[in-house]
Each structure stands twice: as C-alpha cells, then as structure tokens.
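With one protein chain held back, the other chains of the complex are shown just where they sit.
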Amino acid sequence: MADGRAPRPASNEDVLALHESLSNWARFGERDQLGTLNLVTPERRIAAARLVRSGRTVSCARPLPTEPGPENPQPVLHHMIGTAAEGWGGDFIALAPHGFATSHIDALCHIFHAGHLYNGYETARVTSHGALDLAIDALRDGVVARGVLLDPPRVQGRSWLEPGEALHPEDLERAETAAKLRVGPGDVLFVRTGRWALRAANGPWDPRKRLAGLHASCLPWLRERDVAALGSDGVSDVVPSGIEGAGLPVHTVAIVAMGLHLLDNLELEGLSNACAEEGRNEFLLVLAPLVIQGGTASPLNPIAVF
Amino acid sequence: MADGRAPRPASNEDVLALHESLSNWARFGERDQLGTLNLVTPERRIAAARLVRSGRTVSCARPLPTEPGPENPQPVLHHMIGTAAEGWGGDFIALAPHGFATSHIDALCHIFHAGHLYNGYETARVTSHGALDLAIDALRDGVVARGVLLDPPRVQGRSWLEPGEALHPEDLERAETAAKLRVGPGDVLFVRTGRWALRAANGPWDPRKRLAGLHASCLPWLRERDVAALGSDGVSDVVPSGIEGAGLPVHTVAIVAMGLHLLDNLELEGLSNACAEEGRNEFLLVLAPLVIQGGTASPLNPIAVF
Amino acid sequence: MADGRAPRPASNEDVLALHESLSNWARFGERDQLGTLNLVTPERRIAAARLVRSGRTVSCARPLPTEPGPENPQPVLHHMIGTAAEGWGGDFIALAPHGFATSHIDALCHIFHAGHLYNGYETARVTSHGALDLAIDALRDGVVARGVLLDPPRVQGRSWLEPGEALHPEDLERAETAAKLRVGPGDVLFVRTGRWALRAANGPWDPRKRLAGLHASCLPWLRERDVAALGSDGVSDVVPSGIEGAGLPVHTVAIVAMGLHLLDNLELEGLSNACAEEGRNEFLLVLAPLVIQGGTASPLNPIAVF
Partner (left out) sequence: MADGRAPRPASNEDVLALHESLSNWARFGERDQLGTLNLVTPERRIAAARLVRSGRTVSCARPLPTEPGPENPQPVLHHMIGTAAEGWGGDFIALAPHGFATSHIDALCHIFHAGHLYNGYETARVTSHGALDLAIDALRDGVVARGVLLDPPRVQGRSWLEPGEALHPEDLERAETAAKLRVGPGDVLFVRTGRWALRAANGPWDPRKRLAGLHASCLPWLRERDVAALGSDGVSDVVPSGIEGAGLPVHTVAIVAMGLHLLDNLELEGLSNACAEEGRNEFLLVLAPLVIQGGTASPLNPIAVF
C-alpha cells in the first residue's frame, strides 16, 4: 500500500543504501551461486506444475535479432552453411547476448558494484576464461517455477507504456489486483511494458536513451515479495533511471545486492494475449539457459505453460 | 515382440522401402511444419505436468563444447568480452550446432532425401536466408511432453555400450520392461548409450567412425509407438550403420519420412542417475529451442522434471 | 577532352549499352581470372619499382571498423583472447568485408549482371563453398603497380567533396593536370573524395543514401585509359547514381563488363598529404589481399611507396 512505503529513492546515495538494506549476501550460504533462485524449492516446483490446466504453451523470446537497429548495434550473425545447394540444411550463429536486443538471462557475475559481485565475491572471479563463481551454468538444471505476468499497460487499457515511463510499486500492485493474484516467494515475475508492440507500430528507437521500466523504488517491493527472478520486454530498469549517478539501479541492486537474476528483452506480447485468453496471469514457467561454462549470460526461450 | 517383427533392414533398398512404409507425409496436413510433434496435444501436456512429483530438475545438455577433439573439429567459440578488468561480465559465443559435439535439436529442414524434405517440401525451401519451411522456429512455443529414458547399458548392468554397438527393438523393449513403462504416442524418448561416461573414462574417439546407437530396425518400432521426438547422448544412429549406402538411416528416415525431430549429443548420465534415484524413468520434459528464424537446428538444454 | 566525349549516361539503357561497349570479355582469354590486372606486366612492375625515390611508405587502409554506425551496421568483431591476465597477447577477428566501412578489395565474382559474371562465367560458379572462378585468391601473388592518386577536392582547394557529389571525366582530368601526370595502362588509380575527413569533422552519415564518387560517365574514361584497378575512400560509385534502375553502375560495369577490380572504403587522407609533401601523385603501390580460397573479397592495407 502506497502510503506505508518508504520515500522513493531519489539519489545515488539512496541506491547505495538499498545495497545494504536489500542485501541477500550470506542469506543462502557463503558459497551460494544461485541467489534468490534458491527460493524455488522442490515444493514450489510441484505447485507450479499443478498450474498446468489447459496445456497451452507460449514462448517469451524474440527471434535472435539479426537486423541492425538503434537497439541492436551488434546484430546476431546467422549464416546458412548448408542449403539446397549443399544437400543438407545447416547453420552457424554468433552472438554476444547482453544488451538491448537479444532475449537473454543475465548471470549474477554480469554486474559489479564497489569491487564485488553478489555475495561478496571478488570481481577477479570473472576471468578471461570465464567466471569462476556465479556463472550461468549454475542454472544448468533449469528454473521451473510459478510464473506471473504483471501487465501495466493492459491494465490501464493501453497498448504500451511510453519509452521512459517509470513503474512504481503501486503500478505493480494495481496490476496484481487486476490479475487477482499476489506475487510471492519463489515466483518468477515478468513485467510487460509493450515495448515490441510499440516498435512494430512506430519503428525502433535508441533504448539506451529511453525505455519504459521499473523505477528503483520497486526494489524494496521485489525484496519483500522475495521474487526469485525478474524479466521484462525491456531491461527491467526504466531509462533514464531518474537517479543521477545510477544508470541501471534495478540491474545493479537486484543482481549484486539481492542475487536476483534478470531476464532482458523478452517477448511478452504473446504471453499477454495468452493470459487474457486463459483468464489468468499465472502459469508454469520453465527457463532453460544453455550450459555455458563460466558464462555471464545465455540467450534463452522461456516457456510458459498454462 | 521380437518374433513378430519384420526382418531387419539389411540394405539400402530396405531403407528406401522404410521411407515409404513409415511415411507421415500429409498425415498432419499438407502444410504441416511440426511432424510428430503434432502428437504432443494439450491433453498430453497436462498429463505430462502431472508426472511432477518430487520437484527435482535435471539438465540433459553438455556444456557448449569449446575444446577441440576428434568429435569436435569446429569447437564452439566462447570469448569473454567483459571481465574484472572491464568492470562487467560479458561474453560472446559462436557455434554451428550440427555434428557430434554440441547438444542440439535438428529441425526437419536439416536432412534431405531424394530431392525433398519431410512432407514433400522441395529442398529449395532451404535457402541462404534460412529455411522457408520446417525451420526450428516452428518449435518456438517449446515442447512440453512426457519424457521417457530407455537405458540399455544400465539395464544390462554395464556402464556404457561399446562404440559401434547397435540397439534393436528388442533392446528398447527390454529397457522398457526394466523401467516398467511403455513408450507411447506423444512421448519424447531419450535413449542412453553411456557415451560421455565412456569418454570420461577412456578418452575421446572419432564418432564418425563408430558410435553406439539405434539400428535402422528400430524405425518401424518408433513409428508404431508414435514417438514425438527422439534423443540420445549419441546421434541416435549407430555408426557404422551396417547398411551399405545408408550412412545415417535413422536420421534420414526419421526426419524426412516420419517428421520425427532428433536431439543429438545430449548429456544423459545425470538423467540416468536421477531415474535410478527417483525410481522411475518417466518425467515431465521441456525442450526450449532458441527462436532462430529459418534455422536448421538449435543448441538447447532439455530439462527433465521429476 | 570534354568536348569530344560521348553524351553522359543518363538512363539504365545507357548503362546496359556500356556493358557492351566497354566489355573486356575474352580480351585476356576465355578462362581469364584477372581482368584488367592482366595489364600489370612484369615490365610495368619494374617501372613501378623505379618510382621509389624517397623511401616513404603510406598506408591506404582504415583500421578495421569495430564501432557501429550508419555506414557500419555489422561491425567487425575484435576480441582480445589473450591479455595481461592470460600471460600472452592474442586476439580474434571476424568480419564480412563488403559494404561501406571496411577497407577491402572486391573480387570479380562479387557482382553479377544479367545472369553472368565477368568474362561470361555463370553465376553458378559462386557456390556456397566459395567461388570456383574469379575468386580473390587469383590475386594471391599481389598487385605491384604504378599507383596514382587523383585528388579532386585538394585540386579544388576544398577539404572534401559533399556526399552525393558526382565526379565526371573532366574532374578526373583536371586532377591529372594538377598532378602533372597521365593515368595510363596498368595503373592502379585511387580517387579521393575526402570522405573520412568529412566524417571526422561532422560525424557519420548513411552512405547508402549519399556518397561522393564517380558518375557512370567515368566508365568509358577508365576503359580508354586501361586502368588496372580502381579504388576510393568511398565505393567509387557516386550515391545516388543519378541513373534510375542502376544503383551502383560503376561497380557493375567495371567488375562485370571490364573485369576491373575495385577497392572500397580506403583511407586516402594520409596518401593525399604524402603526395603534397612528396610533390608527386605517383608511387609504387602494393596490394596484398589475404589468400582466401574461393573468396569474394579481402580486407587489405594497400601500401604506397614514394
């Protein structure tokens, strides 16, 4: 409830304070590698599987982005090395998944703060041969959890949020109320901004300049609810952040302080429509990152099962 | 039952006959893109989700193979582009997923036979800009099905099959019996040979020369059981095939005639152990290929959920 | 002399006529692979070497372009795989040299016209395994020739030509006169537009929309002078071409009809200054493309020696 909340973070000092107040360091053990994904227990997986009622599946990934554009300065390479002429079909892909274009999950080794990674690991753990801690292959057995879609634009009767529009906890809770559910411990939360619908309608723009997303004020809320992972069709962070000195405070506090994995650049239009058709915003969600030893991220295709 | 079976295919003519007798062309519609994955219905997904009882998850993928070796002439590239020195963790991967090293799923456009793809599509559909039909992104909403592991070496009290050792339907049925289950329509079947356990113990060998796997005689059995997809820690095919003129008859008949997707080079040691510990060889299985437009394959990490 | 010239090509029909009138097909033999580079004879190489008087060398290449930009939608990848941390220095590069950013030389197999390559080869010679004729490795023994710089902006007392500004034969001849030389058979001609000086001063622009360069009217002049190869800091062609239906007529007529190799996106600022300081616009020029079997182009670093 809005009136009981702490004042919104307005400065970088406020963000630095969140690194302390929201910290999950040592909560899951001194050598923990999974952060809030530890909250996805076997019991919660069983409960998530029971959410399957219609058997409908929906992808939450964009196609690998091969076309250049303001959000895609380093396009994914996709070369056909086998075609009709060769007598077989074969291809080659090359990508650096971070950024504003590829649907991917960040490992906890992706972001540094004040010389450390989540859980106090030294940044030196991120070597040229891969990350020795908090790498993406810690997630090799997948994430199988209750997925929840919060859909502020749909709730507001809009097709999308405007680039740069910030979401605050009250917006998330309004979307919860509309969805008749409550986000809780061990959930994987997806927040839709309608980014790709806007792009399809009006063309691309430079997301490093403006992008709808969560204001840093949502961080305490994410911690209270003990969300296991957070994803968006944007990068979760609103851009600009509104906080001088902190460019992506949600990324930094979530990943480094909270050990909360982020999923960026997802495709949520199909999921939004499926939720409307299925009449519910919760589903079994499966994340299956590639097993990249020492990796800092993986492209992935989250699958929602209703 | 072995005594009622047709004689084993022994020649390329026999294999060509299987292209006719096992054909699923037009079975799922003239413009079908999914082949036997059509057998994974919403009802079957719901039933598969009900197989979740302990909440344990197991990966069925090898790490992306970056080390050269006889089975890996074109290693996956993995470059760290962000490390401690850069102030963030980031990486780049490049791979051509086909072959004998990367855990991947073949699209139906991967294999040609007699100038056609599955369902009669012209090979010209596989263009230099991607495949216009039967591409891997037809699977974008994932595969959520009952997974079954048949584990002949474990059943025989062995750690692995010898490279070049062939499995016949009676071997699959013996493994079924031991697992107290029956493979049926819409199942995703994984067959373990113990390949990576052997490699860990005795070192690599050239799999293009010899590899344990299914003899072409298994093809009618796969068709009878209406398996939705087939995977192995090998490439399903036994190498050598034992059939002159047909190098990989399981690949060719399954993909082109039956529209049966194959998953190659999986990691099944963990799954084998999990099945033993869980006391059952069936589980919810989720396949989440990357969305690669026009692609002929995707690296992936199949997740089994007990 | 301008008054004796044929009327300027104004239509695509005029350009098609040039394919006939300027054709070098069969001139150098039915199985020729080198086009006008055949004009660089041993005698001409010896004479070119005699142009070395001061011993000064100048590069004519831009650094491999790793930064995205309007002229560079698919940046060159440059990853450091060995650094201080690894105990050695090592790197990886990946590039597709064609386009408007990388300094490269086009092979004669790069451009097709009316179903053929230069010298009547079928386009089918350009296979997925490389070009079977007219590939860049035909130039493996290098090009060692008299190099000439024509520098219209300097001649006009300007820093650069405006994007989209067309050069006609009279402009080339005015630059010849100023340089007190005459372009002749077997020469490698570089024409400067000042493109990179403009970019450094005013920022990048999309060269596919406008770029200074040669109007198609220069093609007969290039043929008369029997130029062996042609390069520019642009792509030789003026953009827009001014000829409806012919986007890059210089590329097409030069490469396909004349067998005249083109070098694109060179760096000519240094060469321009060196010519001014050396007091001459002719020099020994060495082109050393990489030996890429079946390749359609090579990045390269042309070296001028005064």
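In this document, chain identifiers A, B and C correspond to the written order of the chains, with residue numbering beginning at 1 in each.
Just so it is clear, contacts are C-beta pairs under 8 Å (C-beta built on N, C-alpha and C of every residue); 3 or more make two chains touch, one makes a residue touch a chain.
Since the model is a prediction, treat every value here as computed from it, not as a measurement.
A.B. asks: Could you tell me which of the visible chains the hidden chain touches?
C.D. replies: A, B, C
A.B. asks: Just one of A:F28, A:F92, A:W205 or A:W221 touches the chain that is missing; which is it?
C.D. replies: Of all options in A:F28, A:F92, A:W205 or A:W221, contact with the hidden chain holds for A:F92.
A.B. asks: For a quick check of understanding: of C:A131, C:L150 or C:L222, which residue touches the chain that isn't displayed?
C.D. replies: C:A131
A.B. asks: Using the touch definition from the top, which of C:R8, C:R27 or C:R140 touches the missing chain?
C.D. replies: Only one listed residue reaches the unshown chain, and that is C:R140.
A.B. asks: Of A:S59, A:T83, A:T252 or A:N265, which one is in contact with the hidden chain?
C.D. replies: Residue touching the absent chain, from the options given: A:T83.
A.B. asks: What subunit B residues would touch the chain not displayed?
C.D. replies: 68, 73-75, 77, 81-83, 85-86, 94, 127-129
A.B. asks: What residue numbers in subunit A mark contact with the hidden partner chain?
C.D. replies: Interface residues of subunit A facing the absent chain: 77, 79, 81, 83, 85, 92, 94, 128.
A.B. asks: Could you pull out which residues of subunit C are in touch with the chain that's been left out?
C.D. replies: Those residues of subunit C that touch the unshown chain are 41-46, 49-50, 52-59, 61-64, 66, 77-78, 80-84, 87-98, 103, 107, 109-112, 122-131, 137, 140-142, 144, 284, 286-297, 299-303, 305.
The rule we apply is simple: only the chains that are shown with their structure count from here on.
A.B. asks: Between subunit A and subunit B, what's the gap in Å when you average each chain's C-alpha atoms?
C.D. replies: Centres of subunit A and subunit B (C-alpha means) sit 30 Å apart.
A.B. asks: Rounded to a whole Å, what is the gap between the Cα centroids of subunit B and subunit C?
C.D. replies: Distance between chain centres, rounded to whole Å: 50 Å.
A.B. asks: Give me the residues of subunit C that touch two or more other chains.
C.D. replies: Residues 77, 81, 83, 85, 94, 128.
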